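Yeah, one chain of the complex is gone here, protein chain that is, but the others are all in their spots.
In order of appearance the chains are A and B, and numbering begins at 1 in each one.
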Amino acid sequence: MEQQGSSGKGKYKVIGTRPIRHDGEDKVTGRAQYGADIMLQDQLYGHLLRSPHSNAKILKIDTSKAEAMPGVRAVVTSQDFPQGEISAGKKYARDRILASDKALFKGHPIAAVAAEDRWTAEEAAKAIEVSYEVLPAVMDVMEAIKEDAPLVQEGNTTSTLGGQDAKPSNIVNHTQHKRGDVDDGFAKAELVIEREFDTKAVHQGYIEPQNATALARSDGQITVWCSSQAPFWVRAELSALLELPLSRFKVVPMEIGGGFGGKINSYLEAPAVLLSKKTGQPVKLVMSRADVFEATGQASAVHSKIKIGVNKDGAIVAGQAWLAYESGALPSNWGMQGSMCVFAPYKMEHVLIDAYDVLTNTSKVAAYRAPSSPQAMFGTESVMDEIAQELGMDPIELRLKNAVQEGDLRADGPKFPRIGFKETLEAIKNSDHYKSPPPSAPNQARGLAAGFWFNAGMQSSATVGINMDGTASVVTGSVDIGGSRASMSIMAAEALGLTAEEVRPSVADTDSIGHTDVTGGSRTTAVTGTAVYEAAQDAIGQMKKRVAKLWDISEEQVVFEDGAFKSTANGHDPMTVKELGPKLGMTGGPVLGSATVAPKSVGAGFGVHVVDIEVDPETGKVAILRYTAAQDVGTAIHLSYVEGQMQGGVVQGIGWALNEEYIRGEDGAMQNTGFLDYRVPTMLDVPNIETIIVEVPAPGQPYGVRGVGEVPIIPPLGALHNAIYKAIGVRLRALPMSPPSVVKAIHEARKIAEPAAART
Amino acid sequence: MSKKRMVNATINGREQTLLCDNRMSLLDALRDAAGLTGTKEGCLTGDCGACSVVMNGKLVDSCLVMAAEAEGAAITTVEGLAIGSDLHALQQAFLAEAALQCGVCTPGFLVASKALLDRNPDPTEHEIRYWLAGNLCRCTGYQKILEAVQSAAAQLRDNPR
Partner (left out) sequence: MTTVHIPALLRDLTGGAEQLDVELPAGETVSVRELLRTLEQRHPGLWARLIDPATDDLVPHLAVFIEGEPAGMGLLAKVGPEDNLFFLAPIVGGA
């Protein structure tokens, strides 16, 4: 059943409807230009030579044979970055792009070649001779965290507010949050459950591989065309890597084929620029699927221990978490973020959370949809389910009893503003799905879990231009990954009293709009939407002056309400923006509203999901019979895309829970570097996903918008785990809960159940 | 020995002669030689379906077909679905049902869906999911794609093209 949004309830005219997206026709006809589609006059093709070793000193790189090959135009290495003394941070940043003294992971770029065609570039890369001194490598977080583990970065010491630990190790950060006294709390609690969990690295799995095309002109101007979630950040990265001012660069965002956090860091842009500088021609690089898996940014593998103590009535007394996050070969801080998520939805008087970011010889990890939260909350939602089971409590009631609301403190300290966790729990409680009896045939069961994620704030810019016929344009710097252009035009239309079709949205390059931060962090609709709203208000302010001129009254006597300019004095019929448009020229010229915002972040999002499954005990396959996802989105701007974000996140979560993992061989290398064996859900693997949109407007956002994109990936992990437990009587605390793991768990459970005599 | 060859094929109803490097796949030929960049490269191992085209009536992953094999073939790509400015019912349905988010898998899904409806105008939900299991989407969770195909199928049954 299709849900009605706010417009259906009469609150807004355009917000909450489902207009056709403005970029839609180009995308269904194949006209839309994604990064790899670009074709520039005399462009060359680039290819990267990558390390075959997970950890090795680079002794020598000989590019002469490659450079001599016919058709090869240039070869670059880390030596082509500006040379001289650089800070450790700068070295990490460069090493991530092109290795300098060490190959830190299999797939680490060592050199880049530009040639007349992609096959020649590939052959030339193979002709580059590199001598390595292979070193012991460590892939597993729990191996890498040990004191005697081989060091991934020799100079690394643990950053901790407890005073810098001078002994080198693979631990980048130790973060701790503490409130009250957990030992005291656990001693007083009437039930304490402590469990250990493990999740493997997974990949965002966007269908479009990374790409970048660069043209470095002889006058020093550089243009880069790429599929990126953050063109302004690409520009900043390039400026830092190449030590050139921002004004030398123009980054043009092409259409992007998925990102989910994996296309925030740049990978190919700097090598493309270096190659273009050497050749004087545009150079295009596109990654292979295997390289995408091995050498972009997977989501951290995490090992965790979760301990929660409650009273018999279900009230949580104390919570303790220990979390170790894979960092990859370069420092990152997802553990720090995970530490802020792990217990976030629940009130706890006594808390102790320790989180570690641990270096491993793998590619540096990157963000993936609510990054750090799925792994942390997986354990929490399992333990909460066990507690509900032990106490004979409904899992929703247990969560309602402990749910945070406005004014409650988050585990790491700050107070929650207005949030909708309780409302979302109630929405699931009252849903058709939850009210129906759980599936009861053998090996069938129901599971439930919650999810929490922040909504980032950061900065955005927008302009709203009024055309001579009163229609409008809205320009932002937010890359459109999922239909956000349509939402921008909806919000501008709502503010101006126009229809969505009358507002033309576009996404600008870094020359054409003010600085705008990433499309990600569940911030785009909320924060860039705020910029759009403010820009519209700016335009309205300018238009009021024009109306005052036309009506020969003072500006203070003009108001804008219900989509029209009205006079507080007498004798003037209301005038819409459409009617004013043709009169702009005569009253002073064009009207362009603009705004740059860095607003308060809008406050967190919560989701609660329920799933019915059936386990095949022979194959271990988990079939999903029914799935319902409820989420507080603040205000839904475009209903179809809010539903779509929820459904898409759920299916990624299903893949993470049931099948996806980096399978590593003896040598540590990833063995499943393709979509055949890195098994993401297909259309056949998932049922209809029912969505329930809860709207608790976010404070401080003009339309009450929260983010929607990230939260949906979190609950499937816990919900499926809890359902599988009910179905087969075993808790699979290691992800993925893939068919072999499920079968193994069933067999082990049977062995325990069989009488001893039958086993001999 | 020449490293290139001429490949003659009928693409979206139009006879074309493409100058192809011998190493090119059909996907490369469509994108780089014919300039039809609607068909996308996702994995180059035939696992994601983003490169789906119809060749001689059969749905294929064009990354697994050599350009030379397309000699004399009739090929339909996403660019061939609309008739002039008349979008195909599937294209209209994908827009109306919001069956695309990033849109990169969409050309593959459109071509594959059309291949399904051409042979089975009234597929069940299971038949649709089974047929389209070779096309991966990471954004939508597939729900709205299913609804779009069902909507287009109904539309086409009422108003055959």
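As a convention for this text, contacts are C-beta pairs under 8 Å (C-beta built on N, C-alpha and C of every residue); 3 or more make two chains touch, one makes a residue touch a chain.
The model shown is predicted, which means the values in this text are computed figures rather than measured ones.
> Based on the whole assembly, the unshown chain contacts which displayed chains?
Looking at the entire complex, the absent chain's contacts are A.
> Among A:Phe81, A:Tyr132, A:Phe260 or A:Tyr627, which residue is in contact with the omitted chain in the full complex?
A:Phe260
> For a quick check of understanding: of A:His47, A:His174, A:Arg446 or A:Lys544, which residue touches the chain that isn't displayed?
A:His174
> Which residue among A:Pro109, A:Pro345 or A:Gly457 touches the omitted chain?
A:Gly457
> Looking beyond the chains shown, say which of A:Gly163, A:Pro245 or A:Gly571 touches the absent one.
Answer from the full complex: A:Gly163 touches the omitted chain.
> Contacts of chain A with the missing chain: which residues?
Residues touching the hidden chain, for chain A, are 87, 89, 159-163, 173-179, 204, 259-262, 264, 333, 336-337, 340, 352, 366-371, 410, 412-417, 453-457, 518, 520-523, 598, 600-601, 603, 645, 649, 707, 709-710, 713.
Rule of thumb we're sticking to: only the chains that are shown with their structure count from here on.
> With chain centres taken as the means of their Cα atoms, state the distance from chain A to chain B in Å.
29
> State the interface residues of chain B toward chain A in the complex, per the touch definition above.
21, 23, 31-32, 35-45, 47-48, 50, 77-79, 81-82, 87, 91, 94-98, 100-107, 110, 128-130, 132-146
> Can you check the complex and tell me which residues of chain A touch chain B?
Per the touch definition, chain A meets chain B at residues 18, 20-21, 23-25, 27-34, 36-37, 39, 117, 119, 204-209, 255-260, 286, 288-289, 481-483, 638, 640-641, 643-652, 674-676, 680-686, 688-689.
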